[in-house]
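With one protein chain removed, the remaining protein chains of the complex are shown where they sit.
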Amino acid sequence: MKRIAKANLAELLSAMAAEAKLYVPAESDGIVNFVSWQEGLAVELAALNVLVPPKKFFYPQTETVLQYEMGEDLQIEDFACKAGEKAILFAVRPCDVSSFAMMDKVYLEEPPDEAYRRRRENTTVIALGCTEPDEACFCQSFDIDAAKAPGADVLAVDTGEELALVAQTEKGEELISALNGLLSEATSGDENKVKDEQEKIADRYVTSVSLRGIKERLAGMFAADYWERLYKRCIGCGTCTFLCPTCHCFDLQEYAAGNCGERIRCWDACMFADFTQMAGGHNPRPSQKERVRQRFMHKLNYFPQQHGDYACVGCGRCVRKCPVNLDILEVIREAGGGTDGL
Amino acid sequence: MPVTNEGFEPLIVAFCCNWCSYAGADLAGVSRMSYSSNVRIIRVPCSSRVNPSFIIRAFQRGADGVLVAGCHPGDCHYHSGNFFTRRRLTVLKQMMEYLGIEPERFQVRWISGSEGAKFAMVMNSVAEEIKRLGPNRKLRDVR
Amino acid sequence: MKRIGVFICWCGSNIAATVDIDRVIAAAQKMSGVVYTDQNKYTCSEIGQAMIKDAIKEYRLDRVVIGSCSPRMHENTFRKTVESAGLNPYYLEIANIREQCSWVHKDKEAGTAKAISLIRTAVAKAAMNEALFAAEMPVTRRALVIGGGIAGIQAALDIADTGFEVDLVEREPSIGGRMAQLDKTFPTLDCSACILTPKMVDVAQHEKIKLITYAEVDKVEGYLGNFTVTIRSKARSVDLQKCIGCGECIAKCPSKVASEFEEGLVSRRAIYTPFPQAVPNKPAIDRAHCRFFTAGKCKVCQKVCPADAIDYEMADRLLTNQYGAIVVATGFDTHKLNNYGEYAYGKHPDVLTSLEFERLLNASGPTGGKILRPSDGKEPKTVAFIQCVGSRDKAKGNPYCAKICCMYTAKHAILLSEKVPGSKAFVFYIDVRTAGKDYEEFYTRAYEECGASYIKGNVSKVFPDGDKLLVRSVDVLSGALVELSVDMVVLAASVDARADAKELAQKLAVTVNAHKFFTEAHPKLRPVDTQTAGIFLAGMCQGPKDIPETVAQASAAAVKVAAIFSKQSLLGNPTVAEVEPKLCSGDLSCMAVCPYGAISEQVVEERRGREMVPRKIAQVNAALCQGCGACTVACRPGAINLKGFTNQQILAEVDAICL
Partner (left out) sequence: MQQKVEGYPLKEYTTKIRQIAKEALENREVTAIIGWRKKDFWWQSPVVFLEDPADVQQLVWDPFTIYSPVKFLLDWQESCAAKVGIFVKGCDSRGINRLLQDKRLERERVAVYGVPCGGKADAEKIRASFPSKEIKSVTLIGEELVLAVGEREERVKAEAYLLDKCLSCRHPNPVVYDKLVWEEVSPRQYADESRFARVQAVESLVTEERFAYWQRQFDRCIRCFACRNTCPACNCRVCIFDQAEPRWLGKANDPADTLNYHIIRAFHVAGRCFECGECERICPAGVPLQELNRKLIKGINDAYGDYEAGLDPTDVPPLGTYRGEDPAGFDES
């Protein structure tokens, strides 16, 4: 374990920036997002979740898949093989870190998504352990230890005056050794301090849900009236899906201009009316009811069926941001039944 | 005022109503009044046919300036079309300027079928102003 | 994928000189959808059109793009071409590479580049062109002629003679207009009244013509074949049915007013007919000057009227009629001479306008046809005629030439020499313009046979000199200062458009030029049409003309009207708005902006789940829609689209231009 005084954070960051493109959480007009770091930028370490989850670094909201030009012969330029410059994500919260594992199940499964794979490979993730979850945090319910982030290459723990850094992978080791000049060795005292910090969190949650049997229960609820009641206040916006660290549905669009064209991939939201709109006009999910059902079924039943895990990490973004307060907490409670906490 | 951005050849899309401004362009042609070749005309029946979405689209696709030209108020071939145009595009123009788009980028002018000289003059002045401003970067697609 | 053919016209050297046709062709061949390209020296020629037809058949073209002159020039020509080759005429798209390119860009590089861009844009649009079909609309086979001068009279008679109904609306109590004021007409010197009066009578007696005098057009709605016009029939205060035209009332009327017809040289009564041969020859009360209407008592006319035709209670009446076509023949005003104080007009009684002089010549005029000085009633021996007063004068008057002055002044000079033996005419002119059959000969006669002296030069000043008038000028040919002492000065006042021409134009939705003369649809090829289908022009209201031109244009307008009436119904404009029911929210914001009331609400049945449910949406009446497209922008979801100028087409044009 290494440590560095928070006062010297700026040096550490510029050292990292020298290693690779560095992204850190920063505040602008009251909203915290991951942004590319440059000298003098104030890093926001207090905020829990950034607005747009860091999945965007592996799976951007918009990316060029290929460009083509029609002439005597068709010229096609593939962009996937260009993706993935060397990057470092600093201060990713553990819930978001565990969302990466979920995204991997989708995009690294054979055949892997080349662009995604390259970005994953070339990015070093530095997690920042949580100590104080807010009322909308319920990652604990998904057995995520917000103090630790096993999926991260490096774990950073805020011990007040200092940051403790623990390399957890080879990539992590490399980075730490590259930064060694700035870091000092942690004493056993520090290690205990970190332990204390990490233990505090467990009883600081105010919200939790029981997932016991939710998957099975939902399996039988496809035709339930429940959705009829639930969907009515959904306004069909993309807030929940775009802010969800595990939502991963995309659309492919062609931009043709004369003889040239481009194919882009961009995030899509199953809440949008045109998500399943077919060319002929038929829409298998004609109303918001089917769309809302789809989203929660997918997160709590279909995805677990296919991949073993729930497609939710309890980050609480949908709880905080849904304009009509229609969130997964509500569904897990009402459909799943478990309503401890609160 | 000296033209900066030497060598920069702007692309200017001009939506012209068929009855006045397009006729004005024809008259400028018939009278051999040469004007900036940066201008490309799209013929519409009436300036009230010009949807703000067309204007934004032109900027997105790389136009450096957009002009909407119609009959003088009161002369609209369709009685009232340009009166609606006046309100709509005034609102649009105010908004674009509020968002930090240079006023010269998007212009609206009344040019009658008998104003060939004015047509040429307007095309030149618009082209000059856009040259001075330089390329449109604010509203252009990155693609 | 469409099969588009691109044809580039050289227009002789008009296009070919500044546009590299071969490069345009080469570029066009690469454009997506283009399967055939060709070029031609004159695409509008027989050979050129044949080339297109053959290509359509041979290469199974389903869209045609022609790079040529303005679509306003030959769009219809080429639509017929593609139609005759079996394609829908609206599969055609024209790229205007002449007016918008070769004629305005001298640099061949720039011109060629722009031409390619214009072709690309047309190709992009053409690929989205759809077959369009015109809606049929009924025709009301009754014409409205506005203005009862020679132009209106001729137009009315010619239309009526083809067997169609005509309403002739005249602002004054009688038809006849300016021509009725004239004495003789150039270049034949036949008597104006003698040739006009019979026509006036024909109008009055023609079974197909309804004469509406002392009336004005109030409101015009509708469109070609279906105009609805509201006419304000002014309170004449004389019942035309009862009145026998005996003239007793006029004789006894105590109030006198300057006579408009006599150019104010003499007075008329408050109850009056403008002139003796008036049609209808029945009086009207000029309420502004009538003692009863101004002072509240008199009623002499009522007392003396044997037919009990006087009706002081009579009010303006609004008549609303349907018409299929309208001929505008509202004539002209003479130019006011307020800016020409130097000619002493209005200051000295013997300084007259040509029209005043015309009245002096006229047998039925104030002097019974004798030329006498208003000041002392003596015959003038020397008369100075000053040309272009208010014409060709950017500074103080009209920049244009009034066209008739040179000829009527020659006429005046000739008549002067005939009526006043030993008299002499001096004509001060800038140029003498005598373009017209027998005109030059007529002018020659004035100075060769009738001894008129023509002095090239502007008159700088006219001032009284005892009982004479001193005219100061410079003979620009000799350079000599000219000072003439004459008995009378006649000013050839310019002609203006009617003061209220612009108002009428707005009612009719037609345009006027900078001088308020009505603008024709095309200065050469459609000089009688206006921009608005079904509305035609005749006479001076369109620009300065002499009588033969006016009559010719009136007859031409009549034929245009007859051509419309020769059909039971008309084909509408196919580029009309149409509603996509799936997208229409039914908020009808389109309806609010439609100037033709072409949009209405309709109820459609829509499938929702298992049942069919009714829903209100907008619908377009294709016969009423004129295709302005204002509705398409008012419609936020883009549910209402304009055929021929669809959102898809215009966006495609934008994209193509910006490539």
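By letter and in written order, the chains are A, B and C; residue numbering begins at 1 in each of them.
FYI, contacts are C-beta pairs under 8 Å (C-beta built on N, C-alpha and C of every residue); 3 or more make two chains touch, one makes a residue touch a chain.
Note that the coordinates shown come from a computational prediction; the quantities given were computed from them, not determined experimentally.
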{"item": "Missing chain: touched chains present in the view", "value": "A, B, C"}
{"item": "Of C:244, C:481, C:514 or C:592, the one touching the omitted chain in the full complex", "value": "C:592"}
{"item": "Selected from A:242, A:296 or A:310 as touching the chain missing from the view", "value": "A:242"}
{"item": "Touching residues (missing chain, whole complex) on chain C", "value": "582-589, 592-593, 608, 616, 634, 636-639, 647-648, 651"}
{"item": "Interface residues of chain B (partner: the chain not displayed)", "value": "52-53, 56-57, 59-60, 73-74, 80, 83-84, 86-102, 107-110, 138-143"}
{"item": "Touch residues of chain A, complete complex, unshown partner", "value": "28-31, 33, 51-52, 61-62, 134-136, 206-207, 229, 232-233, 235-239, 242-243, 251, 253, 255, 264, 266-269, 272-274, 277, 288, 319, 321, 323-326, 329-330, 342"}
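Assume only the chains that are shown with their structure count from here on.
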{"item": "By mean Cα position, the chain sitting nearest the middle", "value": "B"}
{"item": "Rounded Å distance, chain A centre to chain B centre (Cα mean)", "value": "46"}
{"item": "Computed distance of Cα centres, chain C from chain A, in Å", "value": "73"}
{"item": "Residues of chain B touching at least two other chains", "value": "61"}
{"item": "Contacts with two or more other chains, residues of chain C listed in rising order", "value": "655, 659"}
{"item": "Chain A to chain C touching residues, read off their complex", "value": "70-71, 257-259"}
{"item": "Footprint of chain B on chain C - complex, ascending", "value": "70-73, 96, 98-101, 103-107, 110-111, 113-114, 117-118, 121, 506, 509, 511, 513-514, 519, 531-532, 575, 593, 595-596, 626-630, 632-634, 638, 642, 645, 647, 650-651, 653-655, 657-659"}
{"item": "Chain A partner contacts - residues on chain C that touch it in the complex", "value": "30-32, 120, 655-656, 659"}
